[in-house]
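Take a look at the structure set out below.
Shown here: the complex without one of its protein chains, the others still in place.
On to chain A.
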C-alpha cells in the first residue's frame, strides 16, 4: 500500500495486521474452495474456518509486548490508522475466541445452512470485528463496523425458506442501515468541525473548536453516539434484538450476542474515551441514562418470558444480553465522570473485563442451548426441565453459566465482574446508577435462577408428550457431537479457571490499556 504523502513508499507492518488479515484471507479461500468442493467434502470448509480462526488467534502472540502501529501519516502528527495496543489485543482475543466458539457450535448444526456462504460470511464479519478495535480513524472505524455488520445481516437470514429468519434479517438490516446513516451524518459533522478523521487529532480539534462550529461538533458527537447505541442494542434502540436473535440460526444469535456486542463496544470506547473526551459532559450523562434504561428494559423483558413459549430459551438469552449490555455501559458512563486530566482507563478496563467474562459464559450458555435444541427443536425453557437427569454435565455447566451471568457464587468470576462494574460506578460518584443496577441484578437473578432451578427439577412424567412429534421418553438422548461438547467444555473450563483466579480478566482494570 502506498501513502500519498510525498510519494513515499510506506511499508506495512503485516505482523500487526495479521489477526484481521488472516481471518479475511481464510474467508476468501473458503468462498473459492466452496465452488470446487463436492457436496460430501463440504465439512472441510468448516474445519478450514476453525483452523483459520485458531491461526488468527495465535497471530496475537507475537504482538503481546510491542505496541505496534501501521498506516501512519508520514508528516505532521504521525497519527496512525491501525494500532495494535493492549486494548486492541484484548478485544481481538475476545472477537476471535468468540468466533472460534461460534464456529465450534455451528460445525454440526448447519445441515440446513449453505456451508460455503455461512463460513465465508462468519469469517468476514469476524475480520471486520477484529479490525475495529485497532482502528484509530473514523473512516477505518466506520468501514470496520460495516464489514462486521453487513455479513451479519446475511447470516441472520441464511435459513432457507424460513419466514421468521428472513423477517429477522430485514429488521436487523433496516435498523442497522439507519444506524449507519445517522452515524455517518454525525461523523461528517465532526469532520466538518475539526477537519480531521484521526481520533487523536479529533480529540485535539474538538478541544479547540471555533465558537460558531461548537453546535455542529456537539450535534456530530450526539449523532455518532446514537449510531453506536443502535449497533449495541442499547435502549431505546433495542427493538430489533429479540426478533433477530430468535429468527437467526442459534450459532448466529450467539455470535451477535458476543462478537457483535464486542465490536460495538470497542467502537464506542474508542469514540468516547479517545476522540470525544472533551465532550465527556455530553456523553457521560447520556451513557449513564442509556445504561440505566438498557438494563432495566432488558431485564424486565427477560423476566416476562414464559418458559412454555416456543424459542423462549433464545428469547430470554437475547433479552438478558440487552440487560448485560446495560451493565457494560456503566463503566463507560463512569469514564465520562472522571475529572479532566485523570485517566479513564480503569473504567474502560472494567468494561473490558466484564465483556471477557460475559463472552465466555454467554457462549457457554448458547452452547448448552444448541445441545438441547438438538433433541427439542422448540427450544423452550420448559425443555430444560430435568436436564440434570439426562445430561448431568451439561446441566451443571448450564447452571454454572447462568449463575455466572447472574453473578452469584459458584460463578465467582461473574460476581467479581459485577463488583468491578459497581466499583467504577461508586468511584465516579454515580450512586443512583449503582442502585439502579443493584435492583436490576436482583431482577436478573430471578429469571436466571428460575431457569437454573428448572435444570434440576424432576423431569416430567411424559417429557415431550405435549408435542406431537416429540421423542418418547425411553429413547436415550442423542449423542452430542464432539465439536459442541468441546465448545461447552472449553467455556466451562475457562469459566472455572477464571473463578479460581479472577485476576486473569480483572487485571485490565489496573494499568492502562491504550
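The criterion applied here is as follows: a contact is a pair of C-beta atoms (placed from the backbone, for glycine too) under 8 Å apart; a residue touches a chain by one contact, two chains touch by 3 or more; residues count from 1.
Criterion: contacts and distances are computed from a predicted model.
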| item | value |
| --- | --- |
| Chain excluded from display, named as in UniProt, from "Na+/H+ antiporter subunit B", "Amino acid ABC transporter permease", "NADH-quinone oxidoreductase subunit M" or "Putative spermidine/putrescine transport system ATP-binding protein" | "NADH-quinone oxidoreductase subunit M" |
| Touch list for chain A against the chain that is not drawn | 349, 403, 408-410, 412, 415-416, 419-420, 422-423, 426-427, 431, 434-435, 438-439, 441-442, 445-446, 449-450, 453, 456, 458, 502-503, 506-511 |
